[in-house]
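What you see is the complex with one protein chain gone and the rest in place.
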Amino acid sequence: MRIVKRVAIAALALMAVSGAVQAKEWKNIRVAVEGAFPPFNSVSADGQLEGFDVDIAKAICANLKAECTFTVQDWDGLIPALQAGKFDTIISSMSITDERKKVIDFSRPYYQSPSSFVAPKSAGIKDTSPEGLKGKTIGAQSSTVQATELEEKYKGSDIKLYPTQDEVNLDLVAGRIDLLFVDKLPGLEWLKTADGANYEFVGTDLPTDGVGAAVRKEDSDLRDQISAAILAIKADGTYDKINAKYFPFSIWKE
Amino acid sequence: MNWDALATYGPRMLQGLVVTLQLVVISITLGALLSIPVALARMSRSRILRAVSFGYMYFFRGTPLLAQVFLVYYGAGQFRTQLEAIGLWWLFRDAFFCCVLTFTLNTGAYQAEILRGAIRAVPAGQREAAMSLGLRPRQIFRKIVMPQAILIALRPLGNEVILMVKGSSVAAIVTVFDLMGVTRLAYSRTFDFQVYLWAAVLYLVVVEIIRRVWDKLEHRLTRHMRSA
Partner (left out) sequence: MDLLRLLSFGPDGWGDELLQGTWLTIRLALATVPFGLALGFLVALAKRSPNRYLRAFGNAYTTVFRGLPELLTIFIVYFGGQIALQRIVGLFSGATVEVNGFIAGMVALGVVFSAYASEVFLGAFNNITRGQYEAAYALGLRPATTLRLVIIPQLVRLALPGLANLWLILLKDTSLVSVIALDDLLRKTGLAVRVTKEPFLFFGVACLIYLALSMISSIGIVAIERWANRGLRRAS
């Protein structure tokens, strides 16, 4: 066992070294998105990636004069696949959390949106504190800030976690869950659809630390370049244009 | 070893294991009850009964379990108003129930096939001897054919139980926190690959225990068939 461990450590050290050697310019950045989180990232009927995240990623790459190639990866597999080197960055509405920061790094945030509860209009739910939702069934997408929040604080409620947000929405309409807990902006988008017409935001929003581009820990150079690019596209007005295309208000985080 | 993760998720994984075992025990038992009439229908003289049982068995043995779970779980969600009208929605609302229902239908089809093969494997002479003793068909079936068929079916039934333990892991995809569900949750929070290996060990232990217990059972039930 000890030998295996040593080999692994040596391998890791070597990887870190080689990572450092590579640390120069990023001409080609492989970007991953989930592709199932409208209006931030989704696949259109003709197979094209679209949404706020995708536009921001393209603007960042343009600013860095780098070629961007996009990969679609399931939400649950995004961080493992990043660690495994399948792509270089995740620009897919991934909230910055301490738990995630233990294994990966984030650029500065490129937008911020709180977490909100959605319930049927007829339910009359007002109090969304853990006490208020005791005994209720709450759904969320797994591996999200919302899922973690529910897991940690809403011990008295029945928590259901789904692979994608679409499935959470589907089960809210089916009546399997009493409420869902979601990033406010995609929630807003869903309330506008035919399915969402009978639902509303309830209770109080919970703030988050914002959403950033995720990179491997050893790629701190890439992280810094993306952070700089985010500030640059905000300064030259590109960001505001993209923002206006999707939302009538600013979602920028200072 | 990641002791932090083990302390946090170890107990929950054991709880998940209990859910897995519940899923398996309930489904296998209900499936066994279902398999008897289905196997009989499959061998019946009525063409309609034969066709219906054939269709049922062919469908559930020919399609992936995961697709069946999706069909029942999300399909039922679509028929909420109808299910509410007949007062069954509270059952279909529950993911655990949907999984038990699907698994029962699935294993029922496999067990019926096993049983049918076993009944056909009972030598015709047994039936003929019983008939010449003047036993009625019902008695022949219950006292002569079934006991022997079940012995023949024991081994494939044991395999079916193990297949169900493994197959039940798809319940995790529709929000059930069985062993696989808890493992996925633990992985999504810790990003430590170890948790999958712990789950692997737990599954292997369960499968091995079932295999040993089943061997013992088979050994005991067939003791009259061994020469001294």
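Letters A and B mark the chains in the order given here, with residues in each chain numbered from 1 onward.
The rule is simple: a contact is a pair of C-beta atoms (placed from the backbone, for glycine too) under 8 Å apart; a residue touches a chain by one contact, two chains touch by 3 or more.
Remember, it's a predicted structure, so these values are computed and weren't measured experimentally.
Across B:4, B:128 or B:208, the residue that sits in touch with the chain not pictured is B:208. When the missing chain is restored to the complex, the residue among B:70, B:96 or B:141 that touches it is B:70. Interface note for the absent chain: among A:50, A:149, A:166 or A:224, the touching residue is A:166. Residues 58-59, 62-68, 70-71, 74-75, 77-79, 162, 165-170, 172-173, 180, 183, 193, 196-197, 199-200, 203-204, 207-208 are the ones on subunit B that touch the missing chain.
If you put the missing chain back, the residues of subunit A touching it would be 7-8, 10-12, 14-15, 17-19, 21-22, 36, 43, 45-46, 72-74, 77, 80-81, 83-86, 163-164, 166-167, 170, 195.
Heads up, the rule we're going with is that only the chains that are shown with their structure count from here on.
Between the CA-based centres of subunit A and subunit B the separation comes to 39 Å, rounded to the whole angstrom. By the touch criterion stated above, subunit B contacts subunit A in their complex at residues 74, 76-78, 80, 89, 93, 95, 173, 175, 184-185, 187-189, 191, 193. By the touch criterion given at the top, residues 76, 79-80, 83, 99, 102-103, 139, 142-143, 147-148, 151, 160-163, 170-171, 173-176 of subunit A touch subunit B in their complex.
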